[in-house]
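I am attaching a structure below and will ask some questions about it afterwards.
In this view, the complex is presented without one of its protein chains, the others remaining in place.
Letters are used for the chains, namely A and B, taken in the order the chains are written, and counting of residues starts over at 1 for each.
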Amino acid sequence: MKIFINAKDLGNLNTAVKEAFEVKKNRFMYKHLGENKTLLMVFFNSSLRTRLSTQKASMNLGMNTIVLDINHGTWKLETERGIIMDGDKPEHILEAIPVMGCYCDIIGVRSFAKFESKLDDYSENILQQFIRYSNKPVFSMEGATTHPLQAFADLITIEEFKKKSHPKVVLSWAPHPKALPQAVPNSFVDFMNEADVDLVITHPKGYELDPRFVRGAMVEYNQRKAFEGADFIYAKNWAVYEDTRYGQVLSKDRNWTIDTAKMNLTNHAKFMHCLPIRRNMIVTDEVIESPQSIVIQEASNREISCQVVLKRMLENL
Amino acid sequence: MKIFINAKDLGNLNTAVKEAFEVKKNRFMYKHLGENKTLLMVFFNSSLRTRLSTQKASMNLGMNTIVLDINHGTWKLETERGIIMDGDKPEHILEAIPVMGCYCDIIGVRSFAKFESKLDDYSENILQQFIRYSNKPVFSMEGATTHPLQAFADLITIEEFKKKSHPKVVLSWAPHPKALPQAVPNSFVDFMNEADVDLVITHPKGYELDPRFVRGAMVEYNQRKAFEGADFIYAKNWAVYEDTRYGQVLSKDRNWTIDTAKMNLTNHAKFMHCLPIRRNMIVTDEVIESPQSIVIQEASNREISCQVVLKRMLENL
Partner (left out) sequence: MKIFINAKDLGNLNTAVKEAFEVKKNRFMYKHLGENKTLLMVFFNSSLRTRLSTQKASMNLGMNTIVLDINHGTWKLETERGIIMDGDKPEHILEAIPVMGCYCDIIGVRSFAKFESKLDDYSENILQQFIRYSNKPVFSMEGATTHPLQAFADLITIEEFKKKSHPKVVLSWAPHPKALPQAVPNSFVDFMNEADVDLVITHPKGYELDPRFVRGAMVEYNQRKAFEGADFIYAKNWAVYEDTRYGQVLSKDRNWTIDTAKMNLTNHAKFMHCLPIRRNMIVTDEVIESPQSIVIQEASNREISCQVVLKRMLENL
């Protein structure tokens, strides 16, 4: 494994989940793999869960870890050729990234969507430049358009908690005060489309996700109808993907908030969210504190999903 | 050991000091205990000594260490239920802290008094929330009201340098330009009250400490009288504890500065301070540079006190 950005990078998902369960049973079994190997974690955006879980996964594998926090504002790399670099960009990407690559064995990169240009966000400039110029395996710690470590952890969690072989999984948009990227729903849909589940996506009109991720998945604009018989409710807010209103917030309608009445429409569904979560916007206190909520177990699987990715990259060095 | 905030959490202090001496003789003897164990250090306030000594102690024990610097200003966690979280608090304490807990084995937390509300400071909100919700052993790396790793290091230092079995130990207030919390004097008094010493506290009127820490200890308002026959002088500034003037600076009177003339009243007392120290405010150059000053040895024992606490927590996992 050289790259981890999308579901397809994992190959067969059943095999990947089996590997995750094996790792979870004994986190330190592969500690020899990371001996004398160094993980460089490059953060262009701040992080709590991703940073902690990635560092923990790396340590489980016996790797050294170097964390580099780069302020998006101060990190001005020149990317064009021919430019006379007499301005505010002190370094060219063609030197900066190979140099980072030469002091480590694997690189993780976090770089969020900026909502300044859809083209820029969806080209995943920063991640792609690391892939192209670092000469090292690169994985996303949440890019502009995908968050595969989260979606893989979500899949592991669903496999742990499912009570039947082909569960109904509902991705539900929910309200939020600020514009959020589509990385989490994109990757969730990407993974669920490849998993052995019945995926339904529900959101207000105007919030349609990128068809390259949605593919054939069913979209149901009636949230209550979508919830009927669901085994898992995956809540998430995102801003508009569509070109003319890209990054906008069309609705903060709390009729979309997930409450007990809606959960009662489901088949005793488990409630999931990637966290951090706005209570009483995304979900009521009652639902998130109920036994149906598995958000903490889901977060704890971030360590496992990351460890599988690092393990595979180490095995492939 | 699950919690370390006060002297009583250590149990018998003589046993704890013996353990400290044993650890100090061979710091790496217990390295197996920390294998595959992770310490999370959460700093809401900046730190030099505590950060370095805690990281060192953790490494001595073979633990992995993750340092998390959280800006008090940016860390806005919702703590109430029922609130519609559409404002500036992106996460609820009920999710944030269990998630931190799930990626580590032991948590250290630093969170100073803010002097905005005595009730808030003395309820140790942040620390108590970590204890309640993290599901992991928690120790204070200086809270709002106590600094037990410092006081335990102070006790170890006194036991190392004492020349008689029941030394006279004087905690002396000394002037400082800014308002400082009571965490260090509170813990010092807390520990000395349980130790085999003769404790005297001296300070200007109005600087009385919390009676829950002072308990029966003698308070002598005449500094010179307090110093007579002392074996250890422990200098420290603190702001007012009393309700109506909580957090105020009543005096910057340099008549309370500790100088050679006052040290000459003692029984060749050793001079102690937790550092950082304002020279010629708290103490004169002459005293702190004299052979009687043991402030560096005291600081170096921070590694030892922390290692005993981590060792006990590891043994109890």
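FYI, a contact is a pair of C-beta atoms (placed from the backbone, for glycine too) under 8 Å apart; a residue touches a chain by one contact, two chains touch by 3 or more.
Being a predicted model, the structure only gives us computed values, none of them experimental.
Enquirer: With the missing chain put back, one of A:I3, A:L48, A:I66 or A:A179 would touch it. Which one?
Expert: From the options A:I3, A:L48, A:I66 or A:A179, the contact with the absent chain belongs to A:I66.
Enquirer: Kindly note down the residues of chain B that lie in touch with the hidden chain.
Expert: Per the touch rule, chain B residues meeting the hidden chain are 27-28, 31, 48-49, 51-53, 55-56, 59-60, 177, 252, 254, 275-281, 285, 288-289, 295-296, 299-300, 303.
Enquirer: Residue by residue, what part of chain A touches the chain that was omitted?
Expert: 36, 38, 40, 64, 66, 68, 78, 81-87, 90-92, 94-96, 98-100, 102-104
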